[in-house]
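Mind looking over this structure? Questions follow.
All protein chains of the complex are present and in place, except for one that has been dropped.
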Amino acid sequence: MIAEIHAGAHALPTSTGLDHRKMGFWAFLGSECMFFGSLIATYMVYKGKSPSGPQPHEILNIPLTSISTFVLLMSSLLMVLALAAVQRGDRLGAKLWLFGTPFFGSIFLAFQVYEFTTFVHEGLTLQVNLFGGTFFVLTGFHGAHVSVGVVWLLSLWVMALRNRLTPVDATIVEIAGLYWHFVDIVWIVIFTFVYLLQ
Amino acid sequence: MEPTPSHPHPSIRTYLMVGAVLTVITAVEISVFYITALARYLAPMLIVLSAAKFSLVVMFFMHLRFDNRIFRWLFAGPLALTIGVVLALIALFLTGH
Partner (left out) sequence: MSRLRRLTGWLTTVDHKRIGILYGVSAFAFFLIGGIEALLIRLQLAFPRDSLISAETYNQLFTMHGTTMIFLAVMPLSSAFFNFLVPLMIGARDVAFPRLNALSFWIFLFGGIFINASFLFGAAPNAGWFGYANLTSKTFSEGQNLDFWLLGLLVLGASSLIAGFNFIVTIVNMRAPGMTFMRLPTFVWMTLITQFLIILAFPPITVGLILLGFDRFVGTNFYNPAAGGNPLLWQHLFWLFGHPEVYILILPPMGIISEVLPTFARKPLFGYPVVIYSGILIAFFGFGVWSHHMFTVGLGPVADSAFSIATMLIGIPTGVKIFNWLATLWGGRIRFQTPLYFALGFISMFLIGGLSGIMHASPPVDMQQQDSYFVVAHLHYVLVGGSLFGLFAGIYYWWPKIAGRLLDERLGRVNFWLFFIGFNVAFFPMHFLGVMGMPRRIYTYAEGLNWELWNRTSTAGAFLLGVAILVFLFNALVSLRRGAVAPADPWDGRTLEWSIPSPPPSYNFAEVPIVKSRDELWAQKKGRRSAVPRSEASPEAIHLPAPSHYPIVVAFGIITLAAGALTHLWVSVAGAFLMIYGIYRFAFEYRSGAHG
């Protein structure tokens, strides 16, 4: 097998020459847009409608969340490096970046856990008001998606450790990457509309 | 059944530059947030900046700029629908109830 196979550069015997899995995954991401869109819409229509309980400006920690946002953004960079490594058969690079990406993702999750527990201590719970409810459901589902991504990427990392990831597997790494980047862009939207635009 | 033409593949350098740009934009967003003089323009500025980050990640990291346009349509269509629905819902709740 030739080591250099760029994803999509070789045609498959499909009607479009494109990989089934990649196509199916983009369709899935389209569906996920509507999912997160509905959650974001819920947050937006209830914004400012909490008569009591903690309000966003009282409790959201912009400096801290800026750091976690930056960490997540950088994890996307590590992801593309991981894919590039797998595509050119760079085993060491693959092992490094396929660990780095979920590692950064876990740092993001750690920030989230810290944030959630702090907020609860300060009186913001799911039940106390609509801000609590919409905030935790929106960011919670995002965090759940990140967690699934971390598990997925660590599984790929284990495969890489066992030298079982070859350039032929570039597509499955690419698809994991698409998922990871999507989770990142959802966070970009959440960071803007929940944190920055109070 | 024709083979997908081999597309220009971004180099590591390009990815790192995109990463740098993303960092800069994030820094600008946070600065703008704290500069009270700009408070009136906060919303449009942040929307533009985050849209820029969104596009960069989608086009470069997710490779949509270089991929077959079927993938572009598969994503852009639902994205457009989502934005429309979210805006419609916000509008519906601003009026009437």
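Per-chain residue numbering starts at 1, and chain names A and B are given in the order in which the chains are listed.
Here, contacts are C-beta pairs under 8 Å (C-beta built on N, C-alpha and C of every residue); 3 or more make two chains touch, one makes a residue touch a chain.
Since this is a predicted model, take the numbers as computed values, not measurements.
Colleague: Per the definition of touch given earlier, which of A:Leu96, A:Val137, A:Leu154 or A:Leu197 contacts the omitted chain?
Modeller: The one listed residue touching the chain not shown is A:Val137.
Colleague: Going by the touch rule given at the top, which residues of subunit A touch the chain that is not shown?
Modeller: 13-16, 18, 20, 23-24, 27-28, 30-32, 34-35, 37-39, 42, 45-46, 49-51, 126-127, 129-130, 132-134, 137, 141, 155, 164, 168-169, 171-172
Colleague: Which positions on subunit B touch the chain that was left off?
Modeller: Answer for subunit B: residues 1, 70, 78, 81, 84-85, 89, 92-93, 95-97 touch the chain left out.
Here is the rule we use: only the chains that are shown with their structure count from here on.
Colleague: Just the number, please: Cα centre separation of subunit A and subunit B in whole Å.
Modeller: Averaging C-alpha atoms per chain gives centres 15 Å apart.
Colleague: For the complex, give me every residue of subunit B touching subunit A.
Modeller: Touch residues, subunit B against subunit A: 1-4, 6-7, 9, 12, 15-16, 18-19, 22-23, 26, 29-30, 33, 42-43, 46-47, 49-50, 53-54, 57-58, 60-63, 67-68, 70-71, 74-75, 77-79, 81-83, 85-86, 89-90, 93.
Colleague: Report the residues of subunit A in contact with subunit B in the complex, numbered from low to high.
Modeller: 6-11, 13, 15-18, 22-23, 26-27, 29-31, 33-34, 36-38, 40-41, 44-45, 62-63, 66, 69-70, 73-74, 76-77, 79-81, 84, 174, 177-178, 181-182, 184-185, 188-189, 191-192, 196-197
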